[in-house]
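Taking it in order: structure first as structure tokens, then the write-up.
What you see is the complex with one protein chain gone and the rest in place.
Moving on, here comes chain A:
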Amino acid sequence: MKNFATSLAMLLLSSVLLAQEQPPQTVPIQASDDGTEPKPEDYRSPPLPPPPGKQIRKYAEDAAGKPQQNFGVIPIHDNQKFFQVLGKRLEYRRDGDIEKELWEIDAWYGGDHNKLYLESEGEREVGGKTESAKLEVFWNHALRPFWDLQLGVRHDFNPRESRSFLAGGIQGMTPYGFETDLTGYISEDGDASWRLEMERGFHFTQRLELEPRLETDFSFSEVPDYNIGDGFTGIELGLRLRYMITPKFAPYIGISWEQKLGETADLIEADGGKTEFTFAVAGFRFWF
């Protein structure tokens, strides 16, 4: 009982003490005569910044905050713009009686961080009509050490009625050197899809290179007018053996297996089309 009373008294006392320690809730800050705020007694002012010119810092601070350019001359031109036309695949492909020609050509202009990037791809029957042809125009922006962000538009000229898309994606290199191009599309009718292209070269000699290639398309919606079903629409696996005559010109031979998938395959079959191809291919890669 005594213990309880003692502890109660201590509790009360401590609460009083604690209450006394707390500062008053609202004390208006009085401005002193010279307009500065009053300082607590134990206040210590921070060290003064070093006088100009004495300061120890990494960069000289110029008004512009830009790299030094004396006498109106830039010493180094590290923002040089380049252009490149890169023919990735220009090939003749054959599966039995079916003979086709395919092109995949990129072209770009720009600097290290921003580029105007054009991609064109298409296929046609030899001596016949163009089966598909598309052109994409992107703004490429360097996002990560190995990745570019791509924003732009795509236009399909063939087959059937042409249509346009908003396009956005990433282009670059995954760890272990897989060249990757992943792009999402929204068509003018609101149909969404994406496409993935991946390739990786393996050198057998300094000039002989084997390049497996994967391409796959996925659609979020059914677009019967274009024979496109829901889900994965097709997959293409290629293997090309390339001989680099010069870095800018490298002919190749290879095989390419193409399979339409799911509903897309059904739609094409219903249309009387073929859904699986195994092409023997021959072509060349170039750039300038």
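What we mean here is this: a contact is a pair of C-beta atoms (placed from the backbone, for glycine too) under 8 Å apart; a residue touches a chain by one contact, two chains touch by 3 or more; residues count from 1.
By definition in this document, contacts and distances are computed from a predicted model.
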"ABC transporter related protein", "NADH dehydrogenase subunit F", "Oligopeptide transport system permease protein OppB" or "Copper-resistance protein, CopA family" - which is the UniProt name of the missing chain: "Copper-resistance protein, CopA family"
Of A:Val137, A:Leu151, A:Met173 or A:Leu214, the one touching the omitted chain in the full complex: A:Met173
Contact with the hidden chain (one of A:Asp112, A:Glu188 or A:Asp225): A:Asp112
Contact footprint on chain A, counting only the chain that is left out: 53, 56-62, 64-80, 82, 84, 112-113, 142-147, 173, 175-177, 202-206, 247, 287
